[in-house]
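The other protein chains are all here in position, but one chain of the complex has been omitted.
Let's turn to subunit A:
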Amino acid sequence: MKKKLNRYIWLCILLISIGINAQESKPLIQSKLNGIVVDAITKEPIIGASINIKGTTHGAITDLDGKFYFQTGQKFPYTLIVSYMGYKKTEFVANENSVIINISEEQNALSEVVVTALGITKEKKSLGYTTQALKGKELAETKETNFLNSLSGKLAGVRITNSQGDMGSSRIIIRGETSISGNNQPLFVVDGVPVDNSQLGSVGGATRDFKNAIADLNPQDIETLTVLKGPNAAALYGSRAAHGVVLITTKSGKGQNGLGINVSSGITISQVATLPKFQNSFGQGSNGRFSYVDGKGGGVNDGVDESWGPKMDGRLIPQFNSNGVAVPFVAHPNNVRDFFNTGLTFDNSISVAKSDDKSDFRIGVNNQKQTGTVPNSEVNKTNFTVNTNYQISKNVKIGVTANYIVTDAPALPGGPSGNRAAGVMLQFLWFGRQVDINELRNNRDVNWNNSYYSNPYWNAYYNTTSQQRNRLIGDIHLDAKIIDGLNFRFRTGVDYYNDRRKYQIKYGTNGTPFGSYAEDAYTVNERNTEGIFTYTKKLNDDFSLDALAGFNIRNHSDANNYQKAPRLAVPDLYTLTNSRDPLTSSNILSRLRVYSAYASAQLGYKNYAFLNVTARNDWSSTLPSSNRSYFYPSFNGSFVLTDALNLKSNTLDFLKLRGGWSEVGNDADPYQLATVYNFQTAFDGNPIQTSSRKKLNENLKPETTRSTELGLEASFWKNRLHLDVAYYNTNSFDQILEIKTTTSSGYDTQLINAGKINNRGIEIQLDGTPIQTKDFKWNVGVNYSKNVSKVAILDYDKQIQNYTIGTSGGVDVLASVGQAYGALYGTAYERDASGNIVVGANGLPKADPQKRVLGHYTPDYLAGVTNTLTYKNLEFSFLVDASVGGELFSGTNRTGNYTGVLAQTLPGRDAANGGLNYYYAGTTKTLLGGGTAPNGATVYDDGMIFNGVYANGTPNTQVISAQEYYKASYNISEAYIYSSTFVKLREVKLAYNFDKAFAKRLGLVGASITAVGRNLLFIYKDAPNIDPETAFNTGNAQGLESLSLPTTRSFSLNVNLKF
């Protein structure tokens, strides 16, 4: 490490020395220019617009008042090119030393400049693929603690799934899953530095869900976020391009004349949004009986953690908090809701920026303090950012960016895994509905059940998972102009973090009587060094050339070190040495390196036809030497029909066709070539080695993804309506699959290099401005995307029909040949020829021994509609988004039916709820039509008859108890498959920007206030008791809901002041 550090110091010295040598004499000043750039309609000054003198590199950037100034060797008149993101690129002839330049907003940005692969900006119309960008403001205002969530519903073809609670991870998928078994999330690049977005050590399900790493970024620092959708746009990233790329540009000091200070303060409150609907008629117990003695079977059913007990009608029963005294058995309808707190997040940031003709800088600090909805949960995060550039000579500029992030979470929601019932919702779904949660809150030493659980507050306060992460993302870079048109850019960047988790379980915790303590530490280090030459030349009047060539060296390493004291020696001391047993420990180190060389060229014809070609070759350490080098080509073209064929009319402003083809790939993870044996904890001095149960493959090839994309972009009625349609067809093959094999093959999994999956889809973006007056504007943005996937083959021998992506509650998520990706595979009811459920003689439904595909988690289509209404300085917007189609398996409904806590288990539980009367004839339950039972037998009123037929086809008549009825389908997965369709009011936003004049009176440059509500309500959903959007984790095993924490709804208020 020290050696590497030394190298960086040397590099800095070298770069500085270049700057000193490169001093050149100043040119003669021929003209001075004072200008201001304003919006053509609102006349508001434009901040940060760039002005260049055409044909030179001379340029300036507007300040907070929209002003700019430069002096130049050129004489008047000369042409200025003014560009600003989201505005039309405007040419302006300067003929005097004071000018006002009007530029008009390109609502749908026809000649807008967009960021493309490797951070190269290009005119959007020259591209043969789709990109879509969001401004930092849109991300910052939502105040999501995981900023990925604020992308939901705003980008066509981008699917975000928030996993659970308000401190969890989020998964982002662009254009469907193209890798059957590998990571499907896009590459994230911040200011040219590829950064890590792993979700380390997450076990998913009911246990802790660690936030994915990209959530470390502070949205306040983001200038723009650009999504390169899929391989065509991302081809220059070669082996990292298959799932698209998210390019993030952070704010810099450019355009800040004089000192600018920005202060932003926000507060967000959040509440649990989707709690299951519980019943409040029957309490803890079984068969209607319950009486508490010790909470572990000493009384009547007091070890039972289900609510099939007596009616909560005030009858007198000894309870956990009554010291053996019989007290009224009554409902506490809000006992689950009351467990949760109102989450509170304070978000404060300050940034200082300045620039002059030689340098610019921006430094910022952001602090975010979040207390979650789960008691005692807390996350604190502080970001320090620096972004600075310095012109060391006329042709050479150097700069540094650094983002240092400190995350400190003393306790995350949900306890350490391996601790029984640590999952918050697990205990509330295996619950006694009569339990008074206040009694548990007031005394953590008592609990309603001692067979399986500790007091939920005991878990929350004593059995904690803490996380500390220190992260540095940064680079040093150099830009040099070599000759006219030829530039060189060099960058070396790093993303380095330490992530330490501490898991403590207190002495006396149920199931862990001696407690335990574990430390889990990760170190991730991603370094990239790249150099790029760019060359731009107008070849003649018709043709222009824009070319690029470069290299990249990527080094990645990650390490994990885990140690656990399985049983503590003394209570309440959480150190690894406080152990009565030998420590269990493991450590993993993983490294990889990739060399890359790449080039691209764009040939433009008359500024309406463009051809783009890219090529990249990668050499990866993770592949065998014979297959190590691989080549990725792409080409695409764009054709602006309105310009080429002169189609422009009052109706049609712009029409462009585009298309392209690309081939990208994916290398393997490290160490996938040679099968290994692992060590296990030695037995009494005897070392143990055992098979890793994973057969690896010494002949791996890289995965390949080929994608074709076609698109159309059109704009009508002076840009009041803008349409963008994209179609893509992606084939991914030679997939590196760790296929699950029958263990009788000798291994749990084997690594094969086959698998082919096809993804086809369409994306539509429609932006319209139905009303636009001087003061009022109504804008509607609609996006729609549909992706259809099909798993073509898994292995070339066609032996394997299914790849298991994940499993929960007896349901497998499969990539199954011939099916869409993510098939849910589980047990179904046994049915007769006409589809009736078959029951046994006992009146209970039977499971079909043959498992079946019960649904798919991938939705049919996604859509989002944003309405923005602007009146003068007031802006109001709301976003409705929908995910239609797809299924999920709900563990909450499965468990809650089994335990009788859910309201949906009420029908049939007594006469009032429609239960049938029956009595026991011997041991057989016998339906009682009316009157009294023979021989004075007891009559029960919780009888139900399962709707089904006997094997002989006659209708079921066997009465069973409600308890048996609702438990009957526990092992029949089909019963708990639901449509995951939902329509959500995702976001409502109200913003007010104060008048400049008003702000000035307060001594401010600008001020705004924003109120945002997120996840406000479901307009429609099918799955009861849960949020169908809740994910299992960020992996590919989606569609499995497993007693996850409720998602939250939030309200935030944000004030932004500029000095």
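Keep this in mind: a contact is a pair of C-beta atoms (placed from the backbone, for glycine too) under 8 Å apart; a residue touches a chain by one contact, two chains touch by 3 or more; residues count from 1.
In this section, contacts and distances are computed from a predicted model.
I want to check something: the complex is missing a chain, and I'd like its UniProt protein name from "protein-glutamate methylesterase", "Tripartite tricarboxylate transporter permease", "Deoxyribose-phosphate aldolase" or "SusD/RagB family nutrient-binding outer membrane lipoprotein".
Missing chain, UniProt protein name: "SusD/RagB family nutrient-binding outer membrane lipoprotein".
Which residue from A:Leu64, A:Val300 or A:Val791 sits in contact with the chain not drawn here?
Spelled out, the listed residue whose C-beta touches the missing chain is A:Val300.
In the full complex, which of A:Ile29, A:Leu589 or A:Val1055 touches the chain missing from this view?
Considering all chains, including the one not shown, the answer is A:Leu589.
Which of these touches the unseen chain: A:Gly258, A:Pro328, A:Pro571 or A:Gly746?
A:Gly746
Which residue, A:Pro45, A:Gly119, A:Gly485 or A:Gly511, contacts the hidden chain when the whole complex is considered?
A:Gly511
For subunit A, which residues reach the chain that was dropped from this view?
Within subunit A, the residues that touch the unshown chain are 7, 10-11, 14-15, 18, 21-22, 285-287, 289, 296-298, 300-301, 303-304, 395, 420, 451, 478, 480, 482, 488, 490, 492, 511-513, 527, 529, 531, 551, 553, 555, 566-567, 580-582, 584, 587-593, 619-622, 625, 628, 670-671, 673-681, 683-684, 686-693, 740-748, 750, 795, 799-802, 804, 810, 812, 814, 825, 827, 840-842, 844, 847, 849-851, 923, 971.
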